[in-house]
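For this depiction, one protein chain was excluded, whereas all remaining protein chains were kept in their positions.
Chains: A and B, in written order; residue numbering restarts at 1 for each.
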Amino acid sequence: MSTSRKVTPVATTTLTPQARALRSTVVTKAVMAVSGLIMVLFLIAHMYGNLLVFGGPVMFNEYAAHLRTIGEPMIPYSGVLWVLRVVLLISVVAHVASVVKLWRRKVGATGTGKRYLSSKRKATGNQMTYSAFTMRWGGITLLAYVIFHLLHLTWKVVNPGGAHEPYDRVVNSFQQWWMVLIYLIAMILLGLHLRHGIWSALTTLGANTSAVARRRLNLAAIALAVVLVVGFLLPPFSILLGLVK
Amino acid sequence: MAENTTIPTGPGADLYTEGHEIHDTKAPDVPVEQMWDQRRFDASLVNPTNRRKMSVIIVGTGLAGGSAAATLGEAGYHVKSFCYQDSPRRAHSIAAQGGINAAKNYRNDGDSVYRLFYDTVKGGDYRSRESNVYRLAQVSANIIDQCVAQGVPFAREYGGLLDTRSFGGVQVQRTFYARGQTGQQLLIGAYQALERQVKAGTVEMHTRHEMLELIVVDGKARGIVARDMVTGEVETHFADAVVLASGGYGNVFFLSTNAMGCNVTASWRAHRKGAYFANPCYTQIHPTCIPVSGEYQSKLTLMSESLRNDGRIWVPKSGEDKRDPRQIPEEDRDYYLERIYPSFGNLVPRDIASRAAKYVCDEGRGVGPGGLGVYLDFADAIKRLGRKAVENKYGNLFDMYAQITGENPYETPMRIYPAVHYTMGGLWVDYDLESSIPGLFVVGEANFSDHGANRLGASALMQGLADGYFVLPNTIANYLADGPFEAVDDSHPAAAEAVASVTERIQKLLSINGSRTVDSIHKELGHIMWEYCGMERSDEGLRTAIEKIRELREVFWSDVRVLGVNEEINQALEKAGRVADFLELAELMCIDALTRAESCGGHFRAESQTEDGEALRHDDDYAHVSAWEFTGVGTKPVLHKEPLEYHAIEMKQRSYK
Partner (left out) sequence: MKVTLNIWRQPKRDAQGKMESYELDGLSEHMSFLEMLDVLNERLTSEGRDPVAFDSDCREGICGMCGLVINGEAHGPSPTTTCQLHLRSFSDGDVIDVEPWRAEPFPVLKDLIVDRTSFDRIIQAGGYISANTGSAPEANAAPIAQADASDAFDAATCIGCGACVAACPNGSAMLFTAAKVTHLGLLPQGQPERNSRALDMVNQHDEEGFGNCTNIGECTAVCPKGIPLETISRLNRDLLKAATRTDG
């Protein structure tokens, strides 16, 4: 009996099945999953940093400064930060690139027009979570927010409330109700994105192996999403309510 | 055709003529235990390098056709496989629930090849051929091995070894099963093996294709005419041999447990071209089906007869009693099976249970819509075992019942009624599964070979896979060893004639444009068959049926309405062609039933019963296969008898009292 594989004569004949599989939707999804999880790790660290705002201006500013001096003198000033930035940038690019690739596949598979004409069809499907429903447009909105966020706190192009030192910039900004509102919307979208994203990433990487595993993965995704959203929202609301000055 | 026939003297003598006796010439003249070995040894072989020059057409992709196509593909033949569905995986073998028998004797309970052989012959009421049945029992064990190797997830015990259960009136546990979906799992196994060969290039798959004619060249089956059901194109396909694996003809009754598309067309077209049709009157009627709920009903659903292990069957004592079944007290109920058959009770064989249900309904005591149903009551079982235990045992069947009827069987008794389930008759084949047309082989339910007058539970899957995996691939080689035969193409007069007849028939069907829909005629045919050629048949009834069928055939060909054109998907046209063939088959079934003035297995003649109303065989007159030769529509068919000789087994009368 023969177990040798024959490759179907298509445009990609020259590739081995393994090479073709590396370009498959499953591997693309895995890229999205891994890049997403890297960003989740970053968010956890980021949230930790944000919470230091409760320690007062000295602690917070020292944290911001220390980010640049980690590893000195073995590593040059801002070295670690740059490595992190590069990893993050690659993750963002990989995440977005895989989204674009898979989105195009989706459009290819289901067409561009209205797929089903029945007005009784629920936009959110039969049972998918609301968070799953928000993934794509929510993701794009989040990307827009991230750019705004960088313009605001990293590149200092947007200056609501002025000031230069990190602590003052943060506090001044979030004394503006509309900044808190933008932040709140972004964090809710982030929470929804994480709720489905974390579950989906782990599933894509093969962790969903039983009904029990499925329940656990969903719980973990919800817990992590809630912790991150609450953690991120604590400082701005504390500032807005005057608890942190 | 039809030379040297004589005027018969038996019942129905006015309806047929009798031709020469026929015999199977392929089974070697050795004891039954050695026949298969001897046959394989005697048969010519085809050199592996020559196989790819040989082509085989296989019509149907169920257990028999799918497994045959896969196996012949693996052997290196060029196979062309056809099915009317959109995928070979849809074939109706998929609906078989119960299991598959095999003489593995894993239970160490005294099973053996010989016992399986004996049970099958006895179960078939001594109307099957010993040689074929013995071989079936022999290869049964190989089937399980093969299926397990393919990944069929049979039920297993805690130790990881295969589980078996007992089934249908035998005393050993030899039935392998995969929950209630054994047919599905076996078919998916064969389907996967088939698709593997499609990928390997040995099998050419033609889905949504329907065979409409057989091409016979110089007396040999050399091809088929098939219609592409999407484009309407009438295509010819040629090969060195043709295999029909097109299933049974239960849909002649309109309502049956068969799939909507199951039809006799492939077999009937071959019959019209000279293949004998054997024992067409042998139909199996299954007692535990969900009853008809209205005239709109399109098909019937079977529930496993295991329900009879714990359910009690009854009807009200009085036909006037229209109370809610739960309000009817014990003294007003008639547990008729327990009353008439005190020792077997609710567990009498399928045919007896079915007929008893018909009798009580005929008396006007039936329940449910139209009075065509009897109660199958689990109230006692629930009281005795607890609801939980009943749920564990029958939960999926109860759910299915609730889904279809909208009633809760835990609360109110189920209603059941018999339905046509399987046809034991089919195209006549010899030991090599070759029909009376050289080069035309017939496997699975489409042939008549292994079940006699009645099929035992869990034996249909066994036969389909035995034929497809192990028997046909060996026997067809003997035929192909003389090939490859001279090439044939469309220009051959036989091919041109076949195409012309198909095209003409399609045009005829489309041009009548009368007032009757195909379904309405099919339903009417079904009513006639069920009434007169169903569970109980009589000389008078069958004659009435023949008259009515002939009239209905006239109506069909003068007043049927088939809209649309041939050149697109036209489901009414597909159905019309099938019903046209059923209208011819139905008459032959009635003639066959009329001429067999005995009761045996699924064939019950009112005139032939014991004082107690039990089936009475007449071995002196009817220990033969009735193989019918076609002479024309409405003209007398020719009966060829194949005498059945029993050397290994002694014939006995059944009793279940």
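Keep in mind that, in the parts below, a residue touches a chain if its C-beta (ideal position, glycine included) is under 8 Å from a C-beta of that chain, and two chains touch if they have at least 3 such contacts.
Bear in mind that the values here come from a model prediction, so they are computed numbers and not experimental data.
Contacts of the undisplayed chain with the visible chains, over the whole complex, involve A, B. Shown as candidates are B:G159, B:P329, B:P342 or B:P493; the residue that touches the absent chain is B:G159. Touch with the chain omitted from the figure is made, among A:L41, A:A65, A:V158 or A:A213, by A:A213. Contact with the chain that does not appear here is found for just one residue of B:V148, B:L385, B:I512 or B:M651, B:V148. As for the chain not pictured, it touches chain A at residues 1-3, 5, 8, 10, 17-18, 20-22, 24-30, 102, 105-106, 108-111, 115-122, 125-129, 132, 135, 196, 199-200, 203-211, 213-214. On the side of chain B, the interface with the absent chain consists of residues 67, 70-71, 74, 85-92, 94-95, 104, 106, 142, 144-151, 153-162, 178-179, 181, 183-185, 188, 191-193, 195-196, 198-199, 205, 207, 230, 257, 259-261, 293-294, 296-299, 301-302, 403-406, 469-470, 473, 515, 517, 519-520, 561, 563-564, 568-569, 571-572, using the contact rule stated above.
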